[in-house]
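Here the complex is missing one protein chain, while the rest keep their positions.
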Amino acid sequence: MNIENKLLKLSSLEGLVLKLNQDGKQVFAPVKKDNIVNFAPVSAFHEMTQDYIVTARSAKFVVFPRVETILEMQFSKDNITLKDKDLSSIPDAVLLGTRPCDAAGFKVLTSIFEGDYIDNIYVTRLKKTTIISISCNNYDAKCFCTSVNVHPGGTAGSDILLTRIDNDNFLAEIVTEKGKEIVNKFDTLFDIAPDVNKDSLVANVPVEFDLSAILGKIYPRFESDIWVEQSLRCIGCGTCAYVCPTCGCFDIQDVSDGHNGQRKRSWDSCGFDLFTLHSSGHNPRNTQSKRWRQRILHKFVYVPEQDNILGCVGCGRCSRACSVDMNLKEHLINLIGELTK
Amino acid sequence: MNEQNIYMPYLMRIETVRDEAPFVKTFRLKFINEEILNRFTFKTGQFGEYSAIGEGESTFCIASSPTLKGYIECTFRQTGKVTNALAMKGEDDVIGFRGPYGNFFPIHEWKNKNLLFIAGGIALPPLRSVIWNCLDLRNDYKDVTIIYGAKTVDELIYKHELKTWDERSDVKLVTTVDPGNETPEWKGKIGFVPTVLDEVAPSSENTVAIVCGPPIMIKYTFPVLEKLGFTSENIFTTLENRMKCGFGKCGRCNVGKVFVCKDGPVFTYKQLKELPQEY
Partner (left out) sequence: MDSIRKRARELLEKNTVKVVIGYGVGSDNTVRAIFVRRPEGVEELIFDETCVQNLAVYLLKNEIKQIGKLCIIANISALRTILQLASEHQIHEEELLCLSVTPNGELLEFTGFKDIENYISSCNRDLPDKESEMIKKLEKMSVDERWQFWMNHLSRCIKCYACRSACPMCYCTRCQVEYNQPQWITVEATLMGNFEWQITRTMHLAGRCVNCGECARACPEDIPINLLNYKTVLTVKEKYNISAGTNANIDSVMSSFESDDKENFIR
């Protein structure tokens, strides 16, 4: 659909959040707690903070929860019954205040969870979630969205994109039918859009490296020492994957008390030794450097080749969360340096 | 497959349990749901996710031939949580199965060729499926040779079928056990699989070799095959990497760019040579 422009007053957001809640939708927005900003359910707009570059953790948990029951089981004396997940019990949700990189991140997750085996749990959650992003007018040294083809005012992945025009007003771009539904339902909150130059309203994040210098060129360096070199200080904690908006790797485990049980899918990370450990004790990725290589190659080689989409949206979360300062942007620039040597 | 939930297994009833070797069992499994029973098909080399429901899932190949209808078989070794839980099950018990997943042996491309099967230890199950598949289409193939070795006589699996193959005039079977582990009654060869292969020295002329075994056996078998004149595109094997989903989502089974669960588990040696050592 063609993008339609509207005006949304800051003062109308209070009403919007209220009405969305009344409409039975769970609204998630960035909330500041102990000086850390993360997505949390809000019942009123004022609970949301405006003071954030990106949240510490990504918003992926709304569509890909850290633990999800994928089916249930019941055991009786001589019978086992499997119960499918009730997809209709998945609540409608609205994500308010995602950044364009967050929204773009959902596209990557979708490419993983769709494909030739469609994960209906993920698909349903996403379908039931409306993503109302807010363009960035600020950025920090860890952001590198523009270097990976994501734009701080980009609409990809959002249903509605809000861009701040001035203190009191947002430009609202209605990107999808889902976004339009919200606008139609609460049309009194939206006005006719003014004529503005959106580009002048969003942050000017500099491009810091040439992506084409990496794509297609790092895979041949699979055996290079650079992976060991770069990952010496990595302690293999896996945090980078847990905060990343595009990491979709998971584990499947059963939990049961002998009468009832659940099969659960939970977040996992290629940074862990256990991720690939066979029961024989053999491990194809038995060192941290091999696991670091997997992380980079998965995002910049494997995902792009399989799904025709880059596996990283440049939000910088991994680098902010890493307790030993593994800075992804810096490592990518360093990689380019090595590749062009 | 279940259209709704890709993680939902089919329920299967265990028809028979056979002890193959210490800690190795074969289950014959039948779909409980009639419709699925009639609809289910697979190709030789494919695998499934078998669940001890309430304990978890494990990856095994389908060890029976697709030419057999009405049931499938799997053979597994007890190595951990799920396999131990499965081993506690008996006839009439119910387990879960998802699949079939992965690619398969291109047996139609092998028509009018000689087939050389080489297996070591517990890795016979995937070969058993393709061996029987080819034997059921016996006229399509020329000579069939099977070289199978295990550490000890006890650890040779499918003993009953080894006997059947041995008795067939259209199959050449060579069995071997590791030096020092032969029993007084042992009539087969004594030696490691690669060495025995070198001794038997089957011709590579118009022949494809299908090799399954522990990594160390594979590593030493490939060079012998090359010495015998086999080209790398005529050598087939299967890979095992830790798996969870079976369909390219959980992210752990890849060898470089290639997902073992989707692009494998069957690979030619030629493909392996182009892949990094991540298996």
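Each chain gets a letter, A and B, in the order it is written, and its residues are counted from 1.
Just so it is clear, a contact is a pair of C-beta atoms (placed from the backbone, for glycine too) under 8 Å apart; a residue touches a chain by one contact, two chains touch by 3 or more.
All of these numbers come straight from a predicted model, not from anything done at the bench.
Hidden chain, full complex: it touches shown chains A, B. The chain that is not drawn here is touched, among residues A:Glu47, A:Asp191 or A:Glu330, by A:Glu330. Across the entire complex, the residue among A:Thr246, A:Ser289 or A:Gln306 in touch with the chain not shown is A:Ser289. Interface note for the absent chain: among A:His46, A:Lys83, A:Lys185 or A:Arg233, the touching residue is A:Arg233. The chain that is not drawn here is touched, among residues A:Val243, A:Cys270, A:Val303 or A:Ile336, by A:Val243. Within the set A:Arg66, A:Lys83, A:Lys185 or A:His259, the residue that contacts the chain not displayed is A:Arg66. Of the residues in chain A, those that touch the hidden partner chain are 34, 36, 56-57, 66-67, 140-142, 228, 231-233, 235-239, 242-243, 251, 253, 255, 264, 266-267, 269, 272, 274, 287-289, 319, 321, 323-325, 327, 330.
Although one chain is not displayed, chain B still touches it through residues 80-81, 84.
Please note the rule applied: only the chains that are shown with their structure count from here on.
Computed from the mean C-alpha positions, the centre of chain A lies at a distance of 39 Å from the centre of chain B.
Those residues of chain A that touch chain B in the shared complex are 70-71, 73, 75, 79-80, 82, 84-85, 87, 112-113, 115-121, 219, 222-223, 248-254, 256, 258, 261, 263, 265, 268, 270, 275-280, 282, 284-285, 290, 294, 297-298, 301-302, 305. The touching residues of chain B, when paired with chain A in their complex, are 1, 4-9, 11, 51, 53-57, 79-80, 83, 94, 96, 215, 240-242, 244-245, 247-257, 276-279.
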